[in-house]
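Here the structure is laid out as structure tokens; the discussion comes afterwards.
Removed: one protein chain of the complex. Kept in place: all other protein chains.
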Amino acid sequence: MLRRYTSLYWFFLIQRFKILMEYRLNFFIGLTSTIFLQAAGLLGIWVIVSQVPDLNGWTLDQVLLIYGLLTLAKSINHMFADNLWVIGWGYVRPGGFDRFLVRPINPLFHLLADRFCHDGLGNFLVGAALVIVSSINLHLVWTPLNLLYLIVVVISGGVIFIALNLITATSAFWIIESIPVTQIVFNTHEFARFPLTIYPKAIQLFLTILIPYGFASYYPATQILGRDPGLLAWLPPFVALVLAVFSYRVWLFGLKHYGGTGS
Amino acid sequence: MNRLRHLFNVYGAVLAAVPKFYTAYRAWVWMEFVVQILAMVVLYFFWQAVYASGGALGGLTFQQTINYVMLAQMLMPLVENRLIFNFGWMLREGQIAIDLLRPMDFQARLYVDAVGNLFLNLLVKAPLLIMAVVFFQVQLPRDVTTWLVFIVALALGHAVMFFFDWIFSCLAFYSTETWGLSVVRVAVVTFFSGAIVPLQMMPHWLQTTANLLPFAQSVYVPVSFLSGVTPSSAAAQAWLIQLAWLIGLGVISRLVFRRSLRKITVQGG
Partner (left out) sequence: MSIIHVQDLSKVYRIVEKDPGLAGSFKALFRPRYKDILAVDRISFTIEPGELVGYIGVNGAGKSTTIKMLTGILLPSGGAVRVLERDPYQQRVPNARDIGVVFGQRSQLWWDLPLIESLNFIQRIYEIPPASFKRRLDEFAETLELKALFGTPIRNLSLGQKMRAELAATLIHDPQVVYLDEPTIGLDLLVKERIREFIKAQNRQRNVTVILTTHDLGDIEEICQRVIMIDAGRIIYDGPLSLIKARFGKFREITLETASPIGLFALPTGAEIVQQADQRLTLRFDRTVTTASQVAAAIMNQLEVADFSLAEPDLASIVKQIYSGALHA
């Protein structure tokens, strides 16, 4: 099962790149555009935080590490699950979603695999660059164990992003135009660009329990930087797992509703 | 006369469009509203943390900075412009030939449309201003003079940006990659207009760059008046500089446009 889907995904990916190579210029523009957009925001943070000794006890490089972790997690979502944004007007309304249902594969897999979004590669590059540069400046030592931790938390962060988008995207089965719903929940990730301690307790709790983007950036950063991490720094994979299972349940519920009403 | 009538038509249409816009795109309006509030919350606590470590960045107090960044956030529509997509579309559809034949000046007509759009965008964002004052302690000026200074600076700044975009959009005559070009433009303009960080907080080299570019005229100049960063006594000088940019870019925009037009007349559309 897993092998079949892995090889299928790989096949989807190759097809996608064949299409992208038909429009080579668009490919590079998509890639660089995300880098440019990130650069404008990052330049702003750099300009400000470099002028103060620290941000609530976090140095510029530490803040950039948090930002980098978040951007890496976001890029996973951007690359592999961007189609969740357009499920309503791209698939449900025009009826393309029916095609997924008459094929002998999982419709969610089909939806996600249908479009690998190369723009996300730009985010990945920005995130990776931030983590590398900040860890050099912070003289972080990357032992194999640390590296493993980094990989696990980045993937967990990506899963958290995808799961939250999946929950909101499922609303398309009822209201078709799901983008506003997704956008609102998705945008709360902007809180997690900075150390959560700059916010009041309520917002911290919100980002830990309700919409747990904190596990995609801040909590792992406390572990990587050895800043009194505590238990929460070990939770990202579990949070991701729980959220993934829950979001898939929500998706199945939406699918059932679709089976009841059609488009 | 013709121009005036068009102006009234546009404003009439825009005003009539506001309630329609609110109902037709209700979900999108709500989304925009919530997203903006989220952004304001992040901004507020970010800047609070910045100021907590002491000092006055670029000589601005916390209050001035909060005023500035929140208002700049709301005036973001100034940075957005779809002119290049209009040009791209008109060129593809051959619409531009028809538009050029109309009795009214082509540029003037699109300028009036752009002002109408700005008006609509600001109206849609109006509830945010109330939120900003109530929840984020943004202080708006109480004297009429500052508001007048702001409105004039806003109008001038918008015109400066319009002429810049006119020149920039002429790239559509030479390249079909309007989307990629506009993304790069948004990134550059957002930063150098002062929409994220007020100019005086930038390091020297960035400040110099920002001053050499026209973008600060559209966001930084008006917002710094409204937020109390620049006293209204400096208005005359600021307006003169804006006016200089406006005239310079206006003249260049017409020259560039005429030159670009030659490209389609040579190729026959």
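By letter and in written order, the chains are A and B; residue numbering begins at 1 in each of them.
Just so it is clear, a contact is a pair of C-beta atoms (placed from the backbone, for glycine too) under 8 Å apart; a residue touches a chain by one contact, two chains touch by 3 or more.
From a predicted model like this one, the values you see are computed outputs, not experimental measurements.
Undergrad: Of A:25, A:105 or A:136, which residue touches the hidden chain?
TA: Going through A:25, A:105 or A:136 one by one, A:105 is the residue touching the chain not shown.
Undergrad: Write down which of A:11, A:142, A:238 or A:253 is the residue touching the left-out chain.
TA: A:11
Undergrad: Could you list which residues of chain A touch the chain missing from the display?
TA: Residues 4, 7-8, 11-12, 15, 18-19, 22-23, 94-96, 98-99, 101-105, 256, 259-262 of chain A touch the chain absent from view.
Everything that follows uses one rule, which is that only the chains that are shown with their structure count from here on.
Undergrad: What whole-number Å value describes the gap between the mean CA coordinates of chain A and chain B?
TA: 31
Undergrad: Show which residues of chain B lie in contact with chain A when the two form their complex.
TA: Listed in rising order, the residues of chain B that touch chain A are 27-28, 30-31, 34-35, 38-39, 41-42, 45-46, 48-50, 52-55, 57, 177, 179-180, 183-184, 186-188, 190-191, 196-197, 201-203, 206.
Undergrad: Help me check something: in the complex, which residues belonging to chain A touch chain B?
TA: Residue positions touching the partner: 25-26, 29-30, 32-33, 36-37, 39-41, 43-44, 47-49, 51-56, 175, 177, 179-181, 183-184, 187-188, 190-191, 193-194, 198-200, 203.
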